[in-house]
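Quick one: the structure is below, questions incoming.
Excluded from the complex is one protein chain; the other protein chains are retained at their positions.
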Amino acid sequence: MEVPILKQGRFLIATIQAALSDADLLQLRRALIDKVIQFRSRGVIIDVTALDVMDSFATRTLRDITNVIRLRGADTVIVGIQPEVAFAMVQLGLTMEGVATALDLEEGLAHLQQRAASNT
Amino acid sequence: MVVAHDIHVAIRSDVDIVLARQQGRNLAADIGFTAIDATLIATAISELARNIVAYAQRGEVILRSIESANKRGIMIIARDGGPGIRNINDALRDGYSTSGGLGLGLPGVKRLVDEFSIESQLRQGTTVSVKKWLR
Partner (left out) sequence: MPSSKPMPTGKRLSSLAQQTVKQSTALLQELVAHLRQNRTQLREEWANRINEAQLLTAMTTEELFAEATSVYDNYVEALATGTFEALQSYARNLSERIIPRGVETHEVVGIVLLLRDVLARSLFAKYQGDFNMLNRILDAYEPAANRIANTVAVGFVQERERVIRQQQEAIRELSTPVLQVRERLLILPIIGVIDPQRARQLTEQLLRGIRTNRAKVVVIDITGVAAMDATVANHLVQTVEASRLLGATVIVTGLSPEIAQTIVTIGVDLGKMNTVGDLQGGIEQAERLLGYKVIPVADAAS
């Protein structure tokens, strides 16, 4: 199932649905890179509120996406990690170092705006 | 209502990983696990099923509600007929973290559950069994 990506000014917002397969995640990676280039976006928000499990593959891929998008000069922030999911992630040893995280969409946008301001 | 029989989920591709963990979450909720424990269980299933897809291509995950003395819990068996693990001790050592993309993430899975056991034979396959009990 394709992940919807919305354009909000200079930013992109990708909203992930619950039953995300590996293929969906890889497709998201491609789509985000394409759109960042197409719209010359300054930042990307990936909203994982609906994700009820974050495993090693999801974590690796999100890190991947962050790095690849940074090569294009844009920032990525992951928002909406649920408390239970965060708990399971740290138990499993997945810390997502190097990846910016924020509580929700509002915080994510604030973070990106701050980054964009400090980069100009 | 708790089912008395096992739930078998065939694992052949990444979509089966999602199916296995959803079934696991549902069974955990039926048994009476809290949301947070159900998430730990679903995450453990996800990692175990993922190993099957990555290293053995096919296998199965068995979900079972269990009872012992006066406690109840869930048992998950992840079984495959793949190449097997050459050195189990290495695989169970903390340092093989899943965040780096290396290894099987088994030490991490161990932290999510209460009981963990693994059997593996080269060229025959691997079976990982884990149990989690209601607090």
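Should a chain be cited, it is by its letter among A and B, assigned in written order, with residues numbered from 1 in that chain.
Heads up, the rule we're going with is that a residue touches a chain if its C-beta (ideal position, glycine included) is under 8 Å from a C-beta of that chain, and two chains touch if they have at least 3 such contacts.
Nothing here was measured: the structure is a model prediction, and the numbers come from that model.
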Exercise. Please pick, from A:Leu26, A:Val68 or A:Ala86, the residue that touches the omitted chain in the full complex.
Key: A:Ala86
Quiz item: From the list B:Arg12, B:Arg93 or B:Arg135, which touches the chain that is not on show?
Solution: B:Arg135
Exercise. Using the touch rule from the top, list residues of subunit B that touch the missing partner.
Key: 1-4, 32, 34, 36, 72, 134-135
Quiz item: Which positions on subunit A touch the chain that was left off?
Solution: 79, 81-83, 86-87, 89-91, 95-96, 101-104, 107, 111
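What we mean here is this: only the chains that are shown with their structure count from here on.
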Quiz prompt | Whole-Å gap between the CA centroids of subunit A and subunit B | solution = 27
Quiz item: Quick one: in the complex, what on subunit A touches subunit B?
Solution: 19-23, 52-57, 59-60, 82-85, 87-89, 91-97
Practice problem: Give every residue of subunit B touching subunit A within the complex, in rising order. | Solution: 14-15, 17-18, 21-22, 25, 35-36, 38-40, 42-43, 46-47, 50, 97-99, 101, 105, 107-109, 111-112
